[in-house]
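Shown here: the complex without one of its protein chains, the others still in place.
And now, subunit A:
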Amino acid sequence: MSARWETEGLQTVGIVCLVFMFLKLMHLLGLIDITETDSSDSDLELSQVRHQPEGLDQLQTQTKFTKKELQSLYRGFKTECPSGLVDEETFKMIYSQFFPQGDATTYAHFLFNAFDLDRNGSIRFEDFVIGLSVLLRGTVTEKLNWAFNLYDINKDGYITKEEMLLIMQSIYDMMGRYTYPMVKDEAPSEHVEKFFQKMDRNRDGVVTIDEFIETCQKDENIMSSMQLFENVI
């Protein structure tokens, strides 16, 4: 009796299997549409945004470079960043290549913020060229303004000791480990102290733009070194 049950039971199972496989085959062939929620994976992956710079003539009016200089600058820019935009990571990578012994990423971060005028996270060719124009062809006051802007991390018009310490630390980071004499941990803060002693006239703990420009104009070392990179391009 039980044997018969077994056989019949297995028979049923066999037939059920067959029917199931048949249905699956029909579904695969597309003859039957078993309603399943079909997730449409139509994610149009937007390719990288491309940016075209403004025309040569416009840039010529905005900066102090000649046409040929702009052309050669753009060629170099475009080779390194084909999309026309430099994001922070690429910028850090490029800048770090000039300082193989140390870690230039922190300073590159501050530089990036100084160049990225509209704070949108990427440097366009216009920002790049305008910044360069100030640095290379600008008046001493403009250059000092630019430097102040670099040091003033939160762009509030005052350089505090904390901001200066961050900048100083990043500069010392670029030196790396193997220096003579060895960079002590207090070196940046001592340097910041000296800087503030020189710059902060009214001893209020912050350096304003006027104090900064005034002090720098009185220091001949700084004035002479500002002229150093006149003929870079």
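Some points to look at:
Everything that follows uses one rule, which is that contacts are C-beta pairs under 8 Å (C-beta built on N, C-alpha and C of every residue); 3 or more make two chains touch, one makes a residue touch a chain; residues count from 1.
Rule of thumb we're sticking to: contacts and distances are computed from a predicted model.
Only one chain is not pictured, and the protein name UniProt records for it, out of "PIGU protein", "Potassium voltage-gated channel subfamily D member 3 isoform X1", "Geranylgeranyl pyrophosphate synthase/Polyprenyl synthetase" or "Coatomer subunit alpha", is "Potassium voltage-gated channel subfamily D member 3 isoform X1".
Although one chain is not displayed, its contacts with subunit A can still be listed: residues 3-4, 6-7, 10-11, 13-15, 17-18, 68, 72-73, 75-77, 79-80, 94-95, 97-101, 111, 114, 128, 132, 135-136, 143-144, 146-147, 150-151, 167-168, 171-172, 174-183, 187, 190-191, 194-195, 212, 216, 221-222, 224-226, 228-229, 231-233.
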